[in-house]
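With one protein chain withheld, the remaining protein chains of the complex are depicted in position.
Labels run A, B and C following the written order; every chain starts at residue 1.
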Amino acid sequence: MSNSRIPGKNFLFVPGPTNLPDRVVRAMAVPSEDHRSPIFPDLVKPLFPALKKVFKTETGAAFIFPASGTGGWEAAITNTLSPGDKVIAQRFGQFSHLWIDLCQRIGLDVIKQEREWGTGNDPELIEETLKADKNHEIKAVLATHNETATGVTSDIAAVRKAIDAAKHPALLFVDGVSSVGSLPFEMDAWGVDVIVSGSQKGFMLPAGLALLGVSEKALKAGETAQMRRAYFEFKDMLNANKQGYFPYTPALPLLYGLKESLSILFEEGLDQVYKRHHHLAEGVRAAVAAWGLKPCAKEPKWNSDTVTAIVVPEGFDAAKVIEIAYKRYNLALGAGLSEVAGKVFRIGHLGDLNELMVLGAVAGAEMAMLDVGIPVTAGSGVAAAQAVYRANPLLTV
Amino acid sequence: MSNSRIPGKNFLFVPGPTNLPDRVVRAMAVPSEDHRSPIFPDLVKPLFPALKKVFKTETGAAFIFPASGTGGWEAAITNTLSPGDKVIAQRFGQFSHLWIDLCQRIGLDVIKQEREWGTGNDPELIEETLKADKNHEIKAVLATHNETATGVTSDIAAVRKAIDAAKHPALLFVDGVSSVGSLPFEMDAWGVDVIVSGSQKGFMLPAGLALLGVSEKALKAGETAQMRRAYFEFKDMLNANKQGYFPYTPALPLLYGLKESLSILFEEGLDQVYKRHHHLAEGVRAAVAAWGLKPCAKEPKWNSDTVTAIVVPEGFDAAKVIEIAYKRYNLALGAGLSEVAGKVFRIGHLGDLNELMVLGAVAGAEMAMLDVGIPVTAGSGVAAAQAVYRANPLLTV
Amino acid sequence: MSNSRIPGKNFLFVPGPTNLPDRVVRAMAVPSEDHRSPIFPDLVKPLFPALKKVFKTETGAAFIFPASGTGGWEAAITNTLSPGDKVIAQRFGQFSHLWIDLCQRIGLDVIKQEREWGTGNDPELIEETLKADKNHEIKAVLATHNETATGVTSDIAAVRKAIDAAKHPALLFVDGVSSVGSLPFEMDAWGVDVIVSGSQKGFMLPAGLALLGVSEKALKAGETAQMRRAYFEFKDMLNANKQGYFPYTPALPLLYGLKESLSILFEEGLDQVYKRHHHLAEGVRAAVAAWGLKPCAKEPKWNSDTVTAIVVPEGFDAAKVIEIAYKRYNLALGAGLSEVAGKVFRIGHLGDLNELMVLGAVAGAEMAMLDVGIPVTAGSGVAAAQAVYRANPLLTV
Partner (left out) sequence: MSNSRIPGKNFLFVPGPTNLPDRVVRAMAVPSEDHRSPIFPDLVKPLFPALKKVFKTETGAAFIFPASGTGGWEAAITNTLSPGDKVIAQRFGQFSHLWIDLCQRIGLDVIKQEREWGTGNDPELIEETLKADKNHEIKAVLATHNETATGVTSDIAAVRKAIDAAKHPALLFVDGVSSVGSLPFEMDAWGVDVIVSGSQKGFMLPAGLALLGVSEKALKAGETAQMRRAYFEFKDMLNANKQGYFPYTPALPLLYGLKESLSILFEEGLDQVYKRHHHLAEGVRAAVAAWGLKPCAKEPKWNSDTVTAIVVPEGFDAAKVIEIAYKRYNLALGAGLSEVAGKVFRIGHLGDLNELMVLGAVAGAEMAMLDVGIPVTAGSGVAAAQAVYRANPLLTV
């Protein structure tokens, strides 16, 4: 009935969708129910403060839309901006690229700033651009927190500082699809106006929920926003959510799943979740170094703790590594996209993972690389990662 | 962990979300997987021809969006029309009302035609309006196949005939959220250009998928449609679906659920599915008559086979019946909405139901009515429905 | 994949296995794990005090064997008695019959006392028999608390009083397979030495666990018991359980299910569980009376609150009612067994049930009886049960 191949488990190391904890699978296996019943709010109401705890916001509002992260981008923009509004967006990977593309389709005037792939947001350039915008025609700065295509994390606090240094009223919109729930994220402290996330990464759920945090300032901006919207209307959501309901039938199992995955995050503790992602990522990076290879991220400061894009040596096709990993060893790696297609393969290391799962994936990547002729030493990456993991194991009991 | 109350099962008789077959619950309990893997198309590709079989279209295209039915409405419009386009829509219940509201928000110029609640589409009025539209400014006719709020089914073939009689090129858009997969529906034969449905009714799934059928004519109209869209872009879907993929991460468990629910529909046989819904509905209508009450549907020809709205006698509050049914007997009935609030309660009789489930609900409705003082005879509705069901039982082995 | 028939739910009204709460289904969907791990006792240890709470014993020991209730009988006997030991057992239904049969196969000398089917234990006869046993050759009295075949509950406290009145040291063994967790049961207060139950009735689990409560006196008797045993050895269990383990690999999902079903029982409250069973049973009995039929139980004092055996009128075949109920209406009724085969059909009303579920079954039984020509009035049983249920509904919120 399922698509899964026998024997054994698939090693899912794309940077999302991530592995589902078995607690989440169970939590979602619920019967259908009346989403207008008197007890439905018992499920719904606690979800919003819990989400705000993950976004680290006290003053903002949390939203749950039945949509993918792409829908979340659309919701963010259509509820806060007007057709033809200017926004700044820096492009340094496939996902920052796609966000720009969506903005243009929806009708924004995007000031697209090209950055080398393997780097991230350049706050200085943003500051400079905003300073030059004397009439405040720029309404928002769009920043991709974690560029999933290249394995690059940007400093969002620095982007806010740049906006403030320019004394510019632009809103700060952040794509946190592959960061929230995995990497430290501070909506209020960093002055983020809209954070867009999705259920299928750090939240350890299937795709199907766009999860947003929206600041009071952004909600206020929405009062005059002229973009057309209906499905993604914030106001309808706020009104219904306040009572513990939704304006249309919600994706019920995902709400139960969200309740459980939030419990899991809080049981582990958000700080420990962040530490774990760093720990697992350090092992992968040690393996890459032991292989004599380089990550796509140009400098250590860009390293992402949720995904590592690994550059294969000249003359080799990264796509072939991915194909062999999947077909021979049941290991799903992420592909290189667009400008880095064929040049990198990606190991996602986010969500419900522990050391041995990562070591299995590292071992599998080694085998696939060897199979295509890339001269790495068998076991070398595993040994390097083991050293990292033994120094500071996740579990102690 | 779940919201369910002990002891026993909830009797879910709202007209959606409907009961999940346990086969569907199991089918959705899948591990996460790479939605870009070489084997993913094995799951995806067969879904589209299967959906087309349910829509009864050979020439149209099927779409699966991670959204609710409301998102389906938005997708239908934004992919085929332009801002300011004129459309005709008749309003005779809360869902035809909401569709009009959405069209207006999105930027259409809706010619709203009021009809008495308890009746449905008036093809003559449509024909007349279209005939008067010499310049063909009207781009589409919007018709609600099954008005869930009042339990009224309209004759869609007659609407098409009206359009054709007017020799008008307007597209025909149909809301089939609470009809497709339960009531006979013939996209090609009836000349429907866009049919919008959702996963949580006749498809016996949780909410979360908007399911659409789109005619070649509507796809062609889309080439010049100027509405802004991104998340709901048909072209991106078509291009990705052709290869067995989606433009963004799909709601995986729902796809597995859809595969299973389509199998269930075909195992039972669509014709038998329609007959069953009629059979179950006849029992409910017999019960209503035995109670000495009337359905909201003004004439038998409007009777819906998926939901019956029952008018409580003057002086009684239908909301109280619903409250007691839920709180005392764990029976979820549908509320009266807007103009019929407090006047009707609704029994949904669609999806994965059989006779005894319906009899349990009928018995529960009787008890709740008696509890609020409505003078019905205990057991009378049950006895009337039993007579219908015994005459022609669903199962024979 | 499953055996279930479409459409709709099966109405499962055999007196076991009973309906699984969806919470239990979810709880059992666990991955495999090491049953010797350091954390395994966190699952196992709390099960025993919880079981003792259900058995109402403070001084006895609780046992969980991977077996059916039949295995529980065997465990009880082989751990406490010796080949050729005399025991008293009264026979008044198929399950008291089978227990006697098992005792004889295992090597006991059973003093079988015939009682009319439809009655239960006769304490006076027991007292008399024991008084006549001057040499105390009788080692145990076997009493079936709830005879599932006829719907008869016996007074176990009275049996103990009879033993005590005879000043006889015989042990008191009770078959509580279809009573424990549904009917009031007081192991300590009633002086029960071994209570045998199973997972698939009041415990709302699949079959597969034999659950026993054993008094200190019975454990002591075991020290000299000469019956051969290995799989069912109490001592091995006690030693392993004390540490939170089992002597062999346990049926893991059932343990997780047991943990959950015990939680459900305690959340509802044992006293409320007993009241609910009485309440549901009263409705069924009112229906039987309204049909003009009689229960198999000869007098009201024998009425079981977990199952009602209904005698069909002369000239009708109860097996035909059951067949039609199943094949036409997806209603599973219990068959008449042995002496009452063809004469009765049984409605089990135990486990995870509420009023509307029972009313659906009553409606279905009516239809099946009408279909075979039994002259009952359609809706009459439902109306009678509704009156009982409306007077005192289970839920209040």
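Everything below uses one rule, namely that contacts are C-beta pairs under 8 Å (C-beta built on N, C-alpha and C of every residue); 3 or more make two chains touch, one makes a residue touch a chain.
None of these values were measured; they are calculated from a predicted model.
Across C:107, C:313, C:342 or C:393, the single residue that touches the chain missing here is C:107.
Contact with the chain that does not appear here is found for just one residue of C:128, C:155 or C:233, C:233.
Residue positions on subunit A in contact with the hidden chain: 1-2, 4-9, 11, 19, 21-23, 26, 29, 264, 267-268, 273, 276, 327-331, 352-357, 359-361, 363-364, 366-367, 370-371, 377-380, 382-384, 386-387, 389-390, 393-397, in rising order. Mapped onto subunit C, contacts with the missing chain fall at residues 1-5, 9-10, 12, 14, 16-20, 25-40, 42-43, 66-71, 73-74, 83, 101-102, 105-107, 198, 200, 206-208, 227-231, 233, 247-254, 256, 260, 323, 326-327, 332, 335. Seen across the whole complex, the unshown chain contacts subunit B at 1, 22, 25-27, 29-31, 38.
Operating definition for what follows: only the chains that are shown with their structure count from here on.
Matching the C-alpha atoms of subunit B with those of subunit C calls for a turn of 180 degrees, to the nearest 5.
Most remote chain with respect to subunit B, judged by CA-atom centres, is C.
Separating the centre of subunit A from that of subunit C, both taken as means of CA atoms, is a distance of 53 Å.
Centre to centre, using the average C-alpha position, subunit B and subunit C are separated by 45 Å. Rounded to a whole number, the gap between the C-alpha centres of subunit A and subunit B is 35 angstrom.
Annotation for subunit B: residues touching 2 or more other chains are 1-2, 4-5, 9, 19, 26, 29, 327.
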